[in-house]
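Presented below is the structure to which this report refers.
Incomplete set of chains, arranged as in the complex.
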Amino acid sequence: MTAPANAPLSSRGRLAATLPVEQLAEISALFEFRRTGYSLDAPFYTDPTIFKLDMEAIFGQHWIFAASTAELPEPGDYVTVDYGPYSLIVLRNDDGGVNVLHNVCRHRGARVLTKAAGQTGNLVCGYHSWTYSPEGNLIHASAPGEAKFDKNCFALKKAHGLEVAGLIFVCLAAEPPTDFYETAKIFEPYLAPHELAKTKIAYQQNIIEEGNWKLVMENNRECYHCDGHPELACSLFPTWGLTEGLIPTHLEEVWERNKVAQSDLEARCDRYGLPHQVVEELDTRIAGIRISREALDGDGESFSADGRRLSKKLLGDLRDFRLGRCSMHLQPNCWFHFMSDHVITFGVFPINEHQTLVRTTWLVADDAVEGVDYDLDKLTYTWKQTNIQDKAFVELCQQGAASPAYEPGPYMKSEYQVEAFINWYVHRVQEHLA
Amino acid sequence: MTAPANAPLSSRGRLAATLPVEQLAEISALFEFRRTGYSLDAPFYTDPTIFKLDMEAIFGQHWIFAASTAELPEPGDYVTVDYGPYSLIVLRNDDGGVNVLHNVCRHRGARVLTKAAGQTGNLVCGYHSWTYSPEGNLIHASAPGEAKFDKNCFALKKAHGLEVAGLIFVCLAAEPPTDFYETAKIFEPYLAPHELAKTKIAYQQNIIEEGNWKLVMENNRECYHCDGHPELACSLFPTWGLTEGLIPTHLEEVWERNKVAQSDLEARCDRYGLPHQVVEELDTRIAGIRISREALDGDGESFSADGRRLSKKLLGDLRDFRLGRCSMHLQPNCWFHFMSDHVITFGVFPINEHQTLVRTTWLVADDAVEGVDYDLDKLTYTWKQTNIQDKAFVELCQQGAASPAYEPGPYMKSEYQVEAFINWYVHRVQEHLA
């Protein structure tokens, strides 16, 4: 957990500073008069200026989930991560740390690395071969006769990177919010036993949803729509998000089964020393979090039709398959499920006001063998189906928000986490504008 | 002909109220200084702000042709109709009336119905199963533990619907212009004998034209370009729109044939008690109309190469095939041809400032059997060809309007209906802005 020195971005990216006063006042009013407990006004989902503000105030100022350790295990491994107008290189350096560099050559602005992931030594821009060290320093610009050319002034711009318990986060702010370190201390003990550093990528899926990134996040934060996820509901109790007294009649039987399973899981966790308490600070801190360990239905092992394991190899030093799911929600762009046999990470990368990339990655033990220890189609089936369904839901909402007949609707009690996300979002932008 | 109670839209859709004063002044000036007798200035065809104004002042305030009775004959039948930012559900209710509802769930804004047409009982949103009666009332929101949740506040927003002589119109205004009822009284006697309620859809074609909706309408309102419609000119006299004294030499023979045919048709109509007088109030009323019954060339029965019938079944209680075409133009978005053997409806649905959906529907007697009474390819041939040609014309004009070299050109005498449409449009928007 080290935060590298920061080279602050040029101020060109600063929208709030450059918006005409009236337009800024209009946008501020939209935030101020937001009706608590209701979905946002339409412009939050459709307006390109508010999207730019989101990129500045949320994605430009907070810690953003970028990748997992397994995506860049060895020195020289890298991924490129794009969101909004940004393109970043996330690179494993020789010391085992992570460097985060803006993927923009300092000569003529070309993208330096053009692939989604790969292996590299120095970074060589394909245009004029300007060559940067893995730290971003310009070490070779084969410019004939430029004796006085000062290479020190032309390093790739840097951003911050943090690797915690096998998850890699980046931050573009000059001074990243330090509150994240506390959040990291909260979730590290839950994740550590799964040892993400000893996993490998079984599969990665990128889907573009035709919807605003906030609709993608809102959709993730409730299970009120889980009737629309028949595959998921086999193992994830569809009472998720409900509490005693809120259970509808048709779910009462499930609720009883859930309670027994949860009780059994907690006893099991206590036996192994695995934390399982719910921590929920979704809108009460800058790095909002919810983490818990919850029972799965059926055999209680994994996201399969009968709850049985999907990979035969236990992760890390776990000694039992029946550990349900340790699920984590972080603001603003990710969620995770950690099972005993595999892990799924979800990263949300906005493209523009009406398109969002959702990247889902399935991780298994690094010594698990495809076809022997796990069947790839079975491993990915539940969440591939669920993602397709969620994409459709998000897109219906994006279409609806375009209509002048749309007006903010009330969140239900079981949608309190959606409301928490929106609260968090509104307050974070308001603080930025202040 | 019943106008349902209206739930006015949120004022969010109101552009004129929210445009900066200078921009509104600039747009108003474009309307004010419009040169009569000439096509519109380029921004009317290319500017997204003027498109929004069109959606507000024209499509948000007037009666819009949506569908014909044959598209939703039975209780529970519905179509969804989209234009500009709107999506509407048009539904046959149990009393045989038509309900018009905004297709936006009151919970999180999802589109409630996602198909172009279908059959439904209650309307169930696919996201969280909020369930509305066919009247739009929220009757079931399975929100666990929400005892105090007041369903009455969350009905689907309503719009107005009117069904006249087998045609269904919708209006989004809080107070629809009542002048339409007079227009309906004008056209009802012409259409009634064709008994649209006893027709069925033989074919429906949706084409997207890469042009502003006004160019689509302008193109429909003149036959000066009919040399570009060789198939249509077989049956539709290409002297359409001309009057004595305007006939060019090469059309003189056609004009004589037309006069004889028209005289014969009128005698025939008088015999059957069918109205045939031209009524033309295209820009002299809010619900602008032109209706007439005009002879067809050749056998004078239908839009075929030789003017012969295209379906063997007469419509309604008609007793003669040789009835030419009863043609109706309505402002702002439709035209129709009623023949003895089939009917064609044309609906124009703007998408954005440079794209427009044109929906053409061929209706035949509900007991006509495809392959026996009519051949589908022959039935639809003339207007499918004509639509393709018109699409090309519209698109050439849209491209031209983009050039700074474009300037409004003069309408010819035979284009007086184009001018009437433009006059109507300009005055309706100006009244809205006033």
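We call the chains A and B, going by the order they appear; numbering starts again at 1 in every chain.
In the analysis below, contacts are C-beta pairs under 8 Å (C-beta built on N, C-alpha and C of every residue); 3 or more make two chains touch, one makes a residue touch a chain.
The structure presented is a predicted model; accordingly, all values stated were derived computationally and were not measured.
Participant: How many copies of the one sequence build the whole complex, if 2 are shown?
Facilitator: Full complex, one repeated sequence, 3 copies overall.
Everything below uses one rule, namely that only the chains that are shown with their structure count from here on.
Participant: Taking the touch rule as given, give the residues of chain A at its contact with chain B in the complex, in rising order.
Facilitator: Touching chain B: residues 22, 39, 41-42, 218, 224-225, 227-228, 242, 245-248, 251, 392-393, 396-397, 399-407, 409-410, 412-414 of chain A.
Participant: Considering only the defined contacts, which chain B positions touch chain A in the complex?
Facilitator: Those in contact with chain A are residues 9-10, 12-13, 20, 60, 85-87, 102-111, 114, 126-129, 141-146, 149, 154, 157.
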